[in-house]
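Note that this complex is displayed minus one protein chain, with the remaining chains in position.
Our next item is subunit A:
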Amino acid sequence: MVNWITLAVPFAYLGVLLGSLATFSSLYRKRKAMKSFTLEPWFPPHAPRDIYFSLMHLDPTTASPSGGKDKKAPAVPDSVLKAALLRRAIEDIKRVMALRVQKPALAMLLQRGSVGDDLWQRFLRAEKEMEDEVKDVVAEANAYAPGWGQTIFQSANEMLNNAILRERVEKQQAKLQEEKQSWEKKKDGYLKELDAEAAPAAKKPEDSAAPAAAAAAAPVTPTSESASTPATKTPESSGAPPSVAGSEEDDAVLVEAEKGAKK
């Protein structure tokens, strides 16, 4: 009899100890779970995935209100579902690549203590999530066509890269009109400049040609000597011609004038 009473003390002690430990552990775990549950997801909602599942679960009766029950065939054709699955795979690739790029940088920041543990937890969760997501996509693809699961991500990768390439090329080509306009403007400016340079050069030959013609027309008159002298001097007196073409023309005129004078 005495044994039971004396034994009750250690048992009660053990019971209290274990009970308190158990409550603490369960409380702690619950709180941790709540915390990890409330962690912000790493990525925004996966829209292509949502679309894919929405299509999968599209109710045939709501999808084709006119068809009704006689159209028991799948409301969403396979081709659409496959296209949706490919979109999903493309988005997955984008995300996996992003994770791969971010991982070393994040690990280093974590080591230095620049970022909190929360961020790392969120990252690990996203990584796990993506792993499951990729597996799921492969399984879905294999369900559509045996063996497609091995190539769906290859195809999706090419699609993604092709889309990027097309976008870049289009961006370059889109500049064409704008560049064309600015070049036209610039060219007009150049042409005007050239015109402005050519104008005085074009005028001079006329000026100098007039006396030269006069000199040529009136060789017999006694004023021919006096008329020809200004003609030969005009190019020098009017300053150096700015353009090569102008000076050549002037030279030609000079020669003519000299010929006229010699006559």
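One rule holds in what follows: contacts are C-beta pairs under 8 Å (C-beta built on N, C-alpha and C of every residue); 3 or more make two chains touch, one makes a residue touch a chain; residues count from 1.
Just so we're on the same page, contacts and distances are computed from a predicted model.
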Protein name (UniProt record) of the chain left out of view, among "Gpi16 subunit, GPI transamidase component", "Tetratricopeptide repeat domain protein", "Ferritin" or "Chromosome disjunction protein 3"
"Tetratricopeptide repeat domain protein"
Given A:Leu21, A:Met108 or A:Ala163, the one touching the chain that is not displayed
A:Ala163
Can you tell me which of A:Leu7, A:Ala33, A:Ala105 or A:Leu191 touches the chain that was removed from the display?
A:Ala33
Mind listing the subunit A residues that contact the chain we can't see here?
32-33, 36-37, 44-51, 53-55, 57-58, 63-64, 67, 75-80, 82-84, 86-87, 91, 124-125, 128-129, 132-133, 136, 141, 144-145, 148, 150-152, 154-156, 158-159, 161-163, 165-166, 168-169, 172-173, 175-176, 179-180, 183, 186, 190
